[in-house]
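See structure below.
Left out: one protein chain. Kept in place: all the others.
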């Protein structure tokens, strides 16, 4: 089927390729004229036959909001917008309401897989009305991995459910990454195990901890043995934060997720204010010298 | 090659089958005469041709210690003992020293894979002298998964390194399990996502969080939708505890591993003494009634 | 000076007494006619001489919002409203804007001290314009503890700063309470220390951990030795949650505060969904029976 795709960055471009491989027709728009098929959204819309399907793959927040708003003015009743970016689920109700006022349908779709999705397929979590999900299913089937549909795709619930599921997925991801990394640090902190990176590789088949993330860790260790040149500074994309804020709102204890998020925060501090205070306090009661 | 295998429980029995499938000859001993090939360890030793290889697969601690001690009196110089159980790495030096005093070699081997190892193969982490590792390699090759040796086997270091690597592996496993489970609890705590179990299934291909543990979670959810009948009481086998104690000894921050371990501890408490005190204290300064 | 006080619950009633002791005139209003001096807010306002000062001491959220809204319609330009409840700091800007549109001033005041404040005085944290703070200072001086003003009172910043400081104060309080309680649980978990409650009492003078909370713990232990009859179920008033959400918004690692909050969440669960999943997963790979 025909699709308008907005946002041709790393993720968008790879998704376009996978859709085209599956026989779909993709008209792409990007702010960068070098990669865009059309000069603007007006042209994008006019180049698609009604009823249209437009997939948004731009940064969450302001960029997505602006795109949805502009599309609301350009599209026609019966068209369908799918937000495949990493939007916060709370944005989805606004986007749907705005588009619904023009008779335009809306789905939110969490997309997982990173740069490997082009070949592996993308894990998809979708929220919205069942008839709209059904309509876009050929696209979802092209993007998701080979195999049974329910192993790479879920209609998670109403509008917002796709991004909610993706948010939780990323929160889990934080915890998984941190768990492996803590173990790696411990192995390196003693001299009992002399082939630390070899242990990680040996875990990739057969063990209880085997996973795709572990496979990637092994790649990373092979590229940079001991990870010597790697900067520990670790950004967070927002979804871990939203997960923790949801946990707090719903009184769900998530100590592992919180610890993983806090470790990222700490990785970005030159000096911990908290520990400056702890250090100063030790000086007060113990008489230690703590000045730098 | 020929092997004496001590301990024919769930793990030992499956390992015997996998070794036999690979063409090795296994003489098994177990306390349970119904499954044992020989009546006692003396018979086991006498039924093996020197130089012998004896693999111990009994519970860590006292049972393993007693077995090693008895073997030290029965085996001959040039024989080899492999402890494949979940022993604490600090036990290995004692076992090696005892056996070395009789001229008997010793290897420690961490084995991962659970009840699935029979068909998938077992992830193996081995500690000890290189020549002894080489000698037992046909056994390791039979037990580990198909494919490149270094993706399912590692000679991790000297004596103790195998169990150390396995200990850390299990510490990581605690963190991974907890990360998935926290996400699952959050998904269930809101009504945004209506197909929670479906999300887990949809993550098994394509997503960043796909793993063997996730595959098992999907099996568990299919067997018990919503996990309604499952008791949250969760034992720990000791390796998570040892991991955390090593972290403390080596000043390695392991917040995720600690959180996962503490969650298991808490799952076994009817009432948290800590929270009884917090509750009592709220009553003191707030005037709340907190009696049961 | 003269003050209208809205909300004569446990806190409001004690504050009224302390203000009256200091020579101020308090006209109190409460929904409960048995304790109220006037039948409604209209009467309250008409019984005060302009320019009026009205102190709100009702539950945070809807009740406070409704009271502010009603006062905005009843008060006159030049009057002053102080919200002394546990409002979220984000509410303060709304309240100020609404009142400012009628020429009415606004201060937010975090009040700490619980039921003991009547005799000890209340710790006060105030946000708003300096001239308004100055105007209400006789009230603050009456409510705060004896001694230097800056040891029991702070003008913390602009509107919202008082409630923000109180929010963080409560977040800290969660951590302090949990720290003592964890230590108490450990002392009780071994048989090394035979006089656990005696240790807590012995810490109340001289030690590094002495505090008012510790004094209260000793009272609680004296009333209920071993805290045997205490229900671990622990509510949270919201301020710990807001603290953690602020931490997340500002990328501040707060592992202790988070752990204390999560422990409260967990204290209210009959069975942890997270641990049901961990338990189920152990069953999958280990072949353990985990059904209840």
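We just call them A, B and C in the order they show up, numbering each chain from 1.
Convention: a contact is a pair of C-beta atoms (placed from the backbone, for glycine too) under 8 Å apart; a residue touches a chain by one contact, two chains touch by 3 or more.
These figures come from a predicted structure and were not determined experimentally.
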item	value
Contact residue for the chain not shown (choose from B:50, B:66, B:100 or B:248)	B:248
Per the touch definition above, residue among C:13, C:141, C:185 or C:231 touching the missing chain	C:185
Residue among A:61, A:114 or A:138 that touches the chain left out of view	A:114
Touch with the omitted chain, as defined above, among C:68, C:99, C:124 or C:230	C:124
Touch list for chain C against the chain that is not drawn	89, 112-114, 117, 120-125, 144-147, 150-158, 160-161, 164-165, 168-176, 178-180, 182-183, 185-187, 189-190, 192-195, 198-199, 201-214, 243, 246-247, 250-257, 259-260, 262-263
Hidden partner interface residues of chain B, rising order	208, 236, 241, 244-245, 248-249, 251-255, 258-259, 261-263, 265-266, 268-269, 272, 274, 285
Where the missing chain touches chain A, by residue	10, 114-116, 177-178, 180-182, 184-185, 188-189, 213, 216-217, 219-221, 224, 227, 229-235, 255, 263-264, 266-267, 271-287, 290-292
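Quick note on the criterion: only the chains that are shown with their structure count from here on.
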item	value
Relative to chain C, chain with the most remote C-alpha centre	B
Proportion of interface numbers common to chain A and chain C (over half same, under half different)	same
Interchain centroid distance [CA atoms averaged], chain A/chain B, Å	33
Computed distance of Cα centres, chain C from chain A, in Å	38
For chain A, residues that touch 2 or more chains besides their own	208, 251-255, 259, 262-263
